[in-house]
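This structure is in structure tokens; I'll ask about it shortly.
Every protein chain except one is present and positioned as in the full complex.
Let's look at chain A:
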Amino acid sequence: MPLSTQSQADEEQYVFMASLDNARNLSNILKAITFKDHAIFSATPNGLKVTVEDSKCLQANAFIQADIFQEFTIREDLVGFQVNLTVLLDCLNIFGGSTVPGVSTALRMCYKGYGYPLTLFLEEGGVVTVCKINTQEPEEPIDFEFCSSNVTNKVILQSESLKEPFSELDMTSEVLQITMSPSQPYFRLSTFGNSGNAHYDYSKDSDMVELFKCTKTQTNRYKMSLLKPSTKALALSCKVSVRTDSRGFLSLQYLVRNDDGQICFVEYYCCPDEEVE
């Protein structure tokens, strides 16, 4: 239900404005990256990118393209601000997040520019709630300099096959070790915990592996505490692409389908803990 509570004049003040008939199409994907309170919002004419970082070693990005929104207006090339993601999610779910079919919360997100709060108009069943969330100076997201040309190993898997191992990972292990190789064991996740170590091996011939392009044997370790939050993104996704570059940096890209079947992406970048050859 489109919101008609704003005047024409108001709309012209907004440097960025986006509407969604179903706020869940935004809130669900944001849940996949909510492991820290603060998020950097970057809006461009292409769409909205929300970034969350952890200790300069991990970065998660959620991409919601402009065409997912029912309305998407931006008056500058790049609009950036930082908000408390937890608060934003609470607001998006202010009507309790019911899953009754046909009932959804409509959202209009508006931003006047630097120094102004992020204003959310939420409506469900004729009731409108206005939320104003303070914004902060956006920090510059880290550029992990992960480029496709530098990718040494790439595997695309159906998320189904990774969901169980990821949820079973031995949390007493400080690291998650990922081995990718053109030869055995092809793709291996390993943990080293209190009671011993565990390995999850995926054969390149597995029907769960959609793409297998490994040029060089690489073994890298990543802090478990950094990667564990990616389990949420994995749970939402239907496919995941795992890539490592020559430095051992890890890129996890998740393909997420929202309630309306539209595709969004979530991506995680992680620095290796140490190089293990």
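As a working rule, contacts are C-beta pairs under 8 Å (C-beta built on N, C-alpha and C of every residue); 3 or more make two chains touch, one makes a residue touch a chain; residues count from 1.
Quick note on the criterion: contacts and distances are computed from a predicted model.
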{"item": "Chain not displayed: protein name in its UniProt record (\"Cell cycle checkpoint control protein\", \"Apoptogenic protein 1, mitochondrial\", \"Pyruvate dehydrogenase E1 component subunit alpha\" or \"CCAAT-binding factor domain-containing protein\")", "value": "\"Cell cycle checkpoint control protein\""}
{"item": "Contact partner of the left-out chain, one of A:161, A:181 or A:241", "value": "A:161"}
{"item": "Touching the absent chain when the full complex is considered, from A:22, A:73, A:86 or A:206", "value": "A:206"}
{"item": "Which of A:57, A:156 or A:198 contacts the chain that the document leaves out", "value": "A:198"}
{"item": "Absent-chain interface as seen on chain A, which is shown", "value": "161, 164-165, 168, 170, 185, 194-203, 205-209"}
